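Complex shown without one protein chain; remaining protein chains in place.
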Amino acid sequence: MRFSTALFVWVLLVLATVAELALFRIPLDRTVFTVALFGLAGLKALMIAVFYQQVIREGRDVAAFYLFALLVALGLIIGTLTSMSGMTTTHV
Amino acid sequence: MSEITAQWFQLFNLYALLGTVAGVVVIGILLFLTVKFRAKDGASDPADAPKPGRIPPERGRIEAVWILTGLVGSILLTLTFGTINTVNLILTPPRKPVMTVEVHGFQWGWKFIYPNGKTTVNEARLPAGTPILFKVTSDDVFHKFHLIEFKYGVDALPGRFNEVWFSTDTIGTYTIQCYELCGAGHSNMRSRLVIMPPSEFQQWYGGG
Partner (left out) sequence: MAEITPNSVRYWLFTTNHKNIGILYLVTSFYFLLVGGALALLFRLQLAMPQAEILSASSFNQAVTVHGLVMVLWFLSPLAFALANYIVPLQIGANDLAFPRINALSYWLYLFGGVLAAIGFFTPGGAIDTGWTVYAPLNTAKYSPQVGTTLGALGLLMLIASVTASTVNFLVTIFKMRAPGMRLMHMPMYTWGILLTVFLMLFAFPSLAAAGLILAADRALGTLYFASHEGGALLWDNLFWFFGHPEVYIVLFPGLFAIAEILPVFARRPLFGKRVIIWAAVAGSILSLMVWGHHMFTTGVNPLWREVMTVLTETISIPFGVITISLILTLVGASIRLRTPMLFAIAAIAHFIVGGITGVFNSSVALDYGLRGTYWVVGHFHYTLLGGAATGLIAGVYYWWPKISGKMFDERLGKLHFILYVVGFNLFAFPIHLLLDMPRRVYTYPLESGWLLNNIVATAGALIFGLSFLLLFFNLYRSLRKGADAGPNPWSSWSLEWLVPSPPSPENYGGQPVVSADGIISIKPLLVNGGERIHVHHLSKAPLLVSLGTFTVFLGLALSVPIALVGLAILVASLVIWAKESWSSHHMEGLQFERWPFRGVEKTRLGVWWLVFGEVVLFSGLILSYLWVRFMSASWPAAGTVFDLTIGAANTFILLTSSFTLVAALAAARLGKHSMVRAGLLTTFVLGLVFLLNKALEWSQLFAEGHTFGSGLPFSAFYVTTGTHGAHVLAGLVVLVYLIVRSFRKPEEIHQSVESFGIYWHFVDIVWVFLFPLFYLF
């Protein structure tokens, strides 16, 4: 990819990080904060994957398996955390 | 013995019946085909036999697969309904008054704490006919609180109580054992479960 594109992406990544830090300072509803924070993180990750790892240029097959890996990861996290709720137990 | 145990065995027998029939039929077909289509000595190859260097042709009709899928699926659906009913029974305590007994698994025995503070080790005495709620926990590692003759139990985890209810009308002495490997003493982590007539139990328990 072109050097100028890489630089531009870098600027965006830095700005997104600054935004995350700014979010931290602003008093926000917890849910809004969480969604915004991890939304920004997700955006950064996507930019790195698309522009630096060049996922799209690699082709649909690589992108498909990358997505699949992500789904497995989310399945592990969400699948495990949901097992916690409504447990027929109480804390000691 | 106990409503849960009776239902458990019903469910098990249902699975066993369907499973045995399915197994006998399928393995039977497998063996039958093996014998029926055994080649006679010196038999020649069928037309589509493997030939060196030739990718084998496709064989088989998709319809057969769908039919079989449907068949297997319906069997499983039947079983699932039976399962859900039984699980609900295990997890839902009845409306009659319930006595709560805390159970602590430890390396290597079982401690029972009654509502009035009475504590026993490796012997649980309970009145017949009264629904009991066991609140099971562990004082150290992962154990399993299992009522052998009644065919169920629940895991004993450190830091939390797992609840399971129990009731039986049958007087007698039964066995509780740990069913999760928990160290060198695992094999002997056993407790007696004594079901007594309610009056005898009251005498022993002393009220409260």
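Order as written gives the chain letters A and B; numbering starts at 1 within each chain.
Methods note: contacts are C-beta pairs under 8 Å (C-beta built on N, C-alpha and C of every residue); 3 or more make two chains touch, one makes a residue touch a chain.
The shown structure was predicted, so the numbers you read here are calculated from the model rather than taken from an experiment.
With the whole complex as reference, residues 8, 11-12, 15-16, 19, 22-23, 26-27, 29-31, 33-34, 37-39, 43-46, 48-60, 62, 64-65, 68-69, 72-73, 76, 79-80, 82-87, 89-91, 107, 140-142, 144, 146, 148, 151-155, 157-160, 162-163, 177-187 of subunit B touch the missing chain.
One chain of the complex is left out; on subunit A, the residues touching it are 1-3, 6-7, 9-10, 13-14, 17, 20-21, 23-24, 34, 37-38, 40-41, 44-45, 48-49, 51-53, 58-59, 61-62, 65-66, 68-70, 72-77, 79-89, 91-92.
In this text, only the chains that are shown with their structure count from here on.
Taking each chain's centre as the average of its CA atoms, subunit A and subunit B sit 42 Å apart.
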